[in-house]
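Complex shown without one protein chain; remaining protein chains in place.
Residue numbering begins at 1 within each chain, and the chains themselves are lettered A, B and C in the order written.
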Amino acid sequence: MADPMRIRAQAAGDKTTVRVLMSHEMETGQRKDSAGKPIPAWFIQEVTTAHNGKTVMTAQWGPSVAKNPFLQFNVKGAKAGDKITVSWVDNKGDKRTDEATVS
Amino acid sequence: MQTRREMLAHSATVAGLLATAGLLPQTALAAWPQAAFEAKTMADAAKALGGGAPAPSGDVTITGPDIAENGAVVPVGAATTLPGVKQLLLLVEKNPSVLAAVFNVTDAVEANFNTRVKMGQSSNVYAVAMMADGKVLYAQKEIKVTLGGCGG
Amino acid sequence: MTKQRFTLAAAAVLALAATNAAWAQKSAADGIAEYRKMLEDGNPAELFEAKGAELWVTKRGPKNVSLAQCDLGKGPGVVKGAFVELPRYFADTKKVQDLESRLVSCMEMLQGFNAAEIAKTPFGRGEMANVTAMATWIAAESRGMRFNLPQGHAEENHSYEIGKRAFFYRGGPMDFSCASCHSVDGQRIRLQDLPNLTKNPGDGIGFAAWPAYRVSNGQMWSMQLRLNDCFRQQRFPYPGFGSEATVALGTYMGVNAKGAESIAPAIKR
Partner (left out) sequence: MKKETFTFAALGAALLAVAGCASTPSSSDLDREAAAVMKASFRDQGIAKTDRLNQDLGQAACSSDKPPSDAVAQQVMDQARAAVKWPAGGQYIGDWREGEKLAQNGRGMTWTDASAAAKDNGGSCYNCHQIGKAEISYGTIGPSLYNYGKNRGVTDVAAPTAQPIVEYTWMKIWNGKTYNACSNMPRFGHMGLLDEKQIANVMALLLDPKSPVNQ
């Protein structure tokens, strides 16, 4: 199973800034290994974020998002103590969900 | 829950399939817009996502550095203050496939997203706003990718 | 060739060395600074830090115990502040050790791992990846503290003297030493600033920045791997993990960095 994400969610005024780091290779499929064999593409395809259980944003990614991806976005109306959930699914079907509390 | 061993076995199978098929990976998600992610131009990517011809707009913002010390990690952001934005896209003109990311906007989030992309070489990057009325508006910025380190 | 010709030509070189050096540099440097700033917020080293913190308290190895009793130099289990005082002398191993070689000793003594096997493991694999993750977390626990390596023990002073000589040791097909790139202020390779490691190069620079996340390959680089790749680029043979030369270099750079604030784990090109 994939390593946990790091999620920081900080409220300021009427919005919360969410910063996420995900542990993933994000292999492009364009590279070759030392033996000259192509390394298959392996990347996060879909990201889903929820505020107190309600989906607020989804994203689709391609393999040109950088390794160990970073994502930042702002959730309207989220306040300290609320839950922010982030999930991802990669092209091999591997997935990961982590949760953070807004501070 | 899968064990680590099962997961590895599963991954190996998928990798094997990919290797023999020699194709872009089969998507685990029906919603993943494969045609858009295979597009070679901004116009083709926008079209694959159901939009019209892209037009430049001062209401769309692309953020990023002027120079990237390394193309493997280039911080970029897309934002707009326009009402009626459905999706924000990030694209890199000279990457093998131009589209890097699609963010689906709802009323619960600001239309303002930051991530990091890979760039194979110096290139224009685009932030594209896909509007509810089918309009496609974009902003562009050139980012220089430098060669660094000892190079060995 | 005559002697006179050398002199004439040399004079011509000197006359021209100073021109043209400044143009186009400023904007590039500004651009790079802006790029680095944008990356600071959201350093993937955090992912390794979290993994290392977890590993430290997890019961592992043949003896199935945690590293909670590992002595990093400030007493069993004391992590905070340990990083900025390493390498240092350890009585139980009778050696000066850096953070990583000390961690491997703890893994052997407390958990029953085979230290020699770990030392042979390539970076990024198996238990070596775990050592790097723990080193990342341990460094992070001293973030903001200032380097202050002990030099009270004769072996610590000896390590410094050996490290100094290793630093200036020229060899290989390109005649490089560490000093070739790291003994003068304000120089660069390509656009990368080269810290002067013969003195305190400043807060968060050089020894005070590693372990660091390398964006160029998406790997977490410990000081041992940093040195390993320096020697690769120096066209030297392969330095053993935790070998005396690498630890002594750590002592030399660490003592020189006295007073520098640690920002490790940093993010680097």
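Just so it is clear, a contact is a pair of C-beta atoms (placed from the backbone, for glycine too) under 8 Å apart; a residue touches a chain by one contact, two chains touch by 3 or more.
Keep in mind the model is a prediction, meaning the values are calculated, not measured.
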item	value
Contact list for the unshown chain, restricted to visible chains	B, C
Selected from C:76, C:144 or C:237 as touching the chain missing from the view	C:237
From C:62, C:75, C:152 or C:173, residue that would touch the chain that is not displayed	C:173
Sole residue of C:101, C:132 or C:198 that reaches the chain not shown, by the stated touch rule	C:198
Chain not shown, touching residues in subunit C	1, 5-6, 8-10, 12-13, 16-21, 24-25, 28, 158, 161-162, 164-166, 168-177, 179-181, 183-184, 186-191, 194, 198, 231-233, 235-240, 243-246, 248
Contact footprint on subunit B, counting only the chain that is left out	67, 144, 146-152
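Keep this in mind: only the chains that are shown with their structure count from here on.
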item	value
Chain-level touch network, classified as line, ring, star, complete or other	complete
Mean-CA-position distance for subunit B and subunit A (Å)	14
Numbers and ranges of subunit A residues touching at least 2 other chains	66-67, 70, 72
Junction residues of subunit C - those touching two or more other chains	215, 218
Of subunit A, residues touching subunit C in the complex	3-6, 19, 21, 23, 25, 66-68, 70, 72
Contact footprint of subunit C on subunit B as seen in their complex	64-70, 72-75, 116, 144, 146-152
Residues on subunit C engaged by subunit A in the complex (per definition of touch)	41-42, 44, 46-47, 50-51, 213, 215, 218
